[in-house]
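Of the protein chains in this complex, one is absent; all others appear in place.
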Amino acid sequence: MKRWQRKDLLGIQELSVAEINFLLNSAQAFKQVGKRSVKKVPSLRGKTVVNLFIEPSTRTRTSFELAATRLSADVINITANASSLVKGETLKDTALNLQALHADVIIIRHSAAGAPHFLAPLLKASVINAGDGAHEHPTQALLDAFTILEKKGKIAGLNITILGDILFSRVARSNIWLLTKLGANVTLAGPSTLVPRVFEQFGCRVTHNIDDALRDADVVNLLRIQHERQRQTLFPSIGEYTTMFGLNKERFARLKPDAMIMHPGPINRGVEIDSEVADCERSVILEQVTNGLAVRMAVLFLCSGGQAVES
Amino acid sequence: MKRWQRKDLLGIQELSVAEINFLLNSAQAFKQVGKRSVKKVPSLRGKTVVNLFIEPSTRTRTSFELAATRLSADVINITANASSLVKGETLKDTALNLQALHADVIIIRHSAAGAPHFLAPLLKASVINAGDGAHEHPTQALLDAFTILEKKGKIAGLNITILGDILFSRVARSNIWLLTKLGANVTLAGPSTLVPRVFEQFGCRVTHNIDDALRDADVVNLLRIQHERQRQTLFPSIGEYTTMFGLNKERFARLKPDAMIMHPGPINRGVEIDSEVADCERSVILEQVTNGLAVRMAVLFLCSGGQAVES
Partner (left out) sequence: MKRWQRKDLLGIQELSVAEINFLLNSAQAFKQVGKRSVKKVPSLRGKTVVNLFIEPSTRTRTSFELAATRLSADVINITANASSLVKGETLKDTALNLQALHADVIIIRHSAAGAPHFLAPLLKASVINAGDGAHEHPTQALLDAFTILEKKGKIAGLNITILGDILFSRVARSNIWLLTKLGANVTLAGPSTLVPRVFEQFGCRVTHNIDDALRDADVVNLLRIQHERQRQTLFPSIGEYTTMFGLNKERFARLKPDAMIMHPGPINRGVEIDSEVADCERSVILEQVTNGLAVRMAVLFLCSGGQAVES
């Protein structure tokens, strides 16, 4: 693959292995920018990037805002409560209005699955999915893959366990699609209410036994227990989740000696992960944050037409 | 008129025809900036522009923010809830504090009519009215006029119908003042509770008959039914408004064949306008948004002392 062809990044599901690798290679070049004294490149100077966050998120918004800023783009932040969406404007009209203001890229987070996919064909502007409902969060999966590659040198053949709230997690879905495409052996683990057997159709192993999930893992990716998304009681209590599925010191000690700990953040210390485990040398949680910037710079650069990087 | 003389743009009412034309001519030059690959000019580099929105508005705030950004100004956004106004500071003190921070331009939206006019003589900084109560919204009227001129080549002699909630609308007042100054024949239409006969004093025709309002119109400017502003029930129901005054396909079909459809947005699809009409070729709703940027760049540039453009 010589050139990036897509104007949008909507999800991992529709990407080819070549496209995923092209993005990951491009991100490597952008990672260097963060290490410079002047952390800026002029790639998107005079371009307008809109952060359209219909569902609030400081972390992802900040990461995209900094990625765009370091590419020298002009960034506008729009959040749901402040937006005219409360006046009953349709999402399509909001997006068309932004395009009429010459927005080059619209980064959208939305509580409804499919919102970015609905907008993309209606717009000349690039649409970047920053999380749509429980569907996809493609830049999170890319930064996770980038981090694994950086640390382990490969993805194919690795045993990668994703542990926690799989059912409601767009991070899980995007990771599953990406990691299976790149040849990892993916295990999903957690309570049966949050990790249904139906996920086996994606080519994953599903287990509800924590020891079974951790025994051979090269990478353990812990997902946050998202209280705010769960309207029904899907497990008896937080305390019981921690006892049954939390990554505590005892379980950590039984992992393979080079097993790596990941978490998309924000972490609940003492719930899905013990503080000592989160802060240990084999945890790459903060490196994931740093790599997120590099991946998002690559995505913004390539989708808005940049082509400096070859695979 | 050789030079722009005002430091403030408070309303259309006090502008001369020469001043209106000077602004509209200047906006033409700035419209080109939006079409460039690098959408920036250095005109306001090192100047500080404050968006002081005491009444929330994403659309107008975003348009002004982008206009200032594309002129290379530094922009600060202040919205009501976050502001120290909640601590009981007076509006005058808030503005004087912003000036003490070397603000060059203060763009103000306020729920109280006259707020920008109160501030302007107290400040060396430029004051731009981004909407004050039900009084004026001058940049909206200018962008509407810009769009009509661009499409129709003139304003004088055109039959322009403004349809909807006139009584509570600053957009209507600013449009009425601008269009009558430039020689248009303005008709105001809608339910008698929202379109009182007293508006005839501004030199407009007032009618409560929709067919009468639309028959000879060259331009139809639809105003949003603003639920959020109406404390009393001024018409029986939304459904009845739509039936009686909505621009549906049947009414659209009876318009003059070159009649143009405008709306300041955000539109209520299926209320004051049918979806097909909003999206048809003769609707210029999104071009109004684009032109708003050009007009606001011209206003910011001229009021802060720029003089590159001659009439």
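Letters A and B mark the chains in the order given here, with residues in each chain numbered from 1 onward.
In the analysis below, a residue touches a chain if its C-beta (ideal position, glycine included) is under 8 Å from a C-beta of that chain, and two chains touch if they have at least 3 such contacts.
Since the model is a prediction, treat every value here as computed from it, not as a measurement.
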For a quick check of understanding: of A:K39, A:K154, A:R197 or A:K249, which residue touches the chain that isn't displayed?
A:K39
Out of B:R3, B:R45 or B:K154, only one touches the absent chain, namely B:R45
Given B:E14, B:E55, B:D74 or B:E287, the correct residue touching the omitted chain is B:D74
Among B:N97, B:N209 or B:S275, which residue is in contact with the omitted chain in the full complex?
B:N97
Sites on subunit B contacted by the missing partner chain, in the whole complex
45-48, 74, 76, 78, 82-84, 87-90, 93-94, 96-102
Considering the whole complex rather than only what is displayed, give the residues of subunit A touching the chain that is not shown.
34, 36-40, 56-59, 62-63, 65-66, 69-70, 79, 224, 228, 265-269, 286-287, 289-290, 293
